[in-house]
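Excluded from the complex is one protein chain; the other protein chains are retained at their positions.
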Amino acid sequence: MTKILMKGNEAFGAAAIKAGCRYFFGYPITPQNEIPEYMSRELPKVGGCFLQAESEIAAINMVYGAAGAGARVMTSSSSPGIALKQEGISYIAACELPCVIVNVSRGGPGLGGIQPSQSDYFQNTRGGGNGDYRTIVYAPANLQEVVDMTGDAFDVADQYRIPVIISADGMIGQMMEPVEFSERKGRPLSPKNWAVTGTEEKRAPNSINSLYIVHEELEKHNWRLDSKHKAIEKNEVQYETYQLQDAELVVVAYGTTSRVVRSAVMDLRKEGINIGLIRPKTLWPFPYKAFDEISEKVKGILTVEMSTGQMIDDVRIANNGRFPIHFMGSPGGSIPAAEVISERIKSIIRE
Amino acid sequence: MAEQRFIISGFGGQGVMLMGMILAYAGMLEGKEVTWLPSYGPEMRGGTANCHVIVSDKPISSPIVTKATTVVAMNLPSLSKFQGFLEEDGKLFINNSLIDVKPERKDIKDYYVSANDIAMGLYNSKIANMVMLGAIIKETGVVSHNTVEKVLEKIFHGDKAKLIPVNIEALKKGETLLLN
Partner (left out) sequence: MNIVFEKTKGLTDKTFHYCPGCTHGIIHRITMEAIEELGLLGKAVGIAPVGCAVFAYEYFNCDSYEAAHGRAPAVATGIKRVHPDCLVFTYQGDGDLAAIGTGEIVQAAHRGEKITAIFVNNAIYGMTGGQMAPTTLIGQKATTAPYGRDENHAGKPIMMSEMIATIPGAAYIERVAVNTPANIRKAKKAIKKAFEIQREGKGFTMVEVLSTCPTNWGMTPEDALKWLEENMMPYYKLGIYKSSEGSVING
């Protein structure tokens, strides 16, 4: 396969179309505009439909409609726009419909900024919609992962009938890197017999619905969703570890931040300072088990995030009180430099 | 070559984004790791545009350039804004068709390219970016002339294919310029 130089936002679109996505509903917001622009140009060429909605709220409800109609459908937005989509995401999760949602995050709260940010960790993994629901969250760190994870996201969404969020940031969306589109293996998937397509008077009506007014039924529904979530936690965790065995300190970072952390770790190893890295590739399910690989000799864990500390809550759960946890954050839209991270690591080790 | 980090800046319409993209594309064709990152949002609306390009023989951590090995200033605001990003002994390319001041930095190497004047002489000011690009690849050795020609053939197709010869001519002119 030949490599193509591609912008992150366009890579999302190209990978989605390659995965069979034929419907896109969205609303403009920086820094993800190249996704709807790409889809508006490319979807008509493959018989698909791009529609610019009047709001993020309408867009996610159009996704709700198309997903229940049996289509592979995607929407994308950035932080404040994802906030508006939360009601719809809750409904889609409740109705067990598959869809893919790309969040090219920017700084918040409120209007915030447009520079890269990871302050939507809670928004993506915990969600702002109501009820006991979950969304699978992928966190690509480079554009090849954007391509691969977007392709997989559609299969995983269909397999579990659940919304999948891809958590990126302005840097991933805007940058160009070489990518390859290799043939995906794909997962074996059941036909969508539950979809609303018109009965043709050949089957009993299908209904897409999240209302369970009898409390026993709602309880049953929620426990069933929960067992699905448990299966996802068991089967779909993705992470990468780097030299945990001899590490004095382990750094935890995802997405854009993990790239810089990796180069800091490699620089320090050249200086003879042994540092390890845990990089979650899925933020939910979170790779709690990766932390079991940390040896007892480790002096501590450092979490690096472009926020004031959100993933650190999951790190604390994973750590379960074993090691001291340190935090390094940049919540304004700047990506921490490798040298600054190295200095911080050294100062922790000297303590 | 370990890693070369570029900040290329100018005003909208000078083709600075394209210059960076050609560098990244050529780097990719030569089997190197590359990233290209544009300025975006309101920053672009003020009339200056810039991009960060990294060409490396190892995986690139952050595509944001904080310590540039090369800064290219196509207009005066770009020079003021980005000379501070250059590392010591870094290369500073100045389009002296539009910039008539000297850089404040003394610990760097400065190169002067009359990109617009030369471009006007060859064709029109739209190819000033190619004149500058020629000078850059010659002085930094980041990618070869032949690879850049291949990139031009890939990005100028259809109606635009007729622009390839004049772009190559501008590139070559830029390459020979600093030898004089």
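So that you can tell them apart, the chains are marked A and B in the order they are listed, and the count of residues begins at 1 in each.
Methods note: contacts are C-beta pairs under 8 Å (C-beta built on N, C-alpha and C of every residue); 3 or more make two chains touch, one makes a residue touch a chain.
This is a predicted model, so every value here is computed, not measured.
> When the whole complex is taken into account, which chains on show are touched by the absent chain?
Those shown chains that the absent chain touches are A.
> Please identify which residue in A:M74, A:I208 or A:I345 touches the non-displayed chain.
Touching the chain that is not displayed is residue A:I208.
> Which one, A:N9, A:N61, A:S258 or A:N274, makes contact with the chain that was left out?
Once the missing chain is taken into account, the touching residue is A:N61.
> Considering the complete complex, identify which of A:G110, A:G198, A:G272 or A:G321 is in touch with the unshown chain.
Checking the options A:G110, A:G198, A:G272 or A:G321, the one contacting the hidden chain is A:G198.
> Across the whole complex, list the residues on chain A that are touched by the chain not included here.
Considering the whole complex, chain A reaches the absent chain at 23, 25, 49, 51, 53-55, 57-59, 61-71, 73, 87-88, 91, 196-202, 205-211.
By our rule, only the chains that are shown with their structure count from here on.
> Using mean C-alpha positions as chain centres, tell me how far chain A is from chain B in Å, no decimals.
35
> So in the complex, the part of chain B that touches chain A is made up of which residues?
The contact residues of chain B facing chain A are 21, 24-25, 28, 34-38, 40-42, 59-64, 66.
> List the residues on chain A that touch chain B in their complex, please.
3, 5, 30-31, 114, 170-171, 174-178, 256, 259-260, 262-264, 335, 337-338
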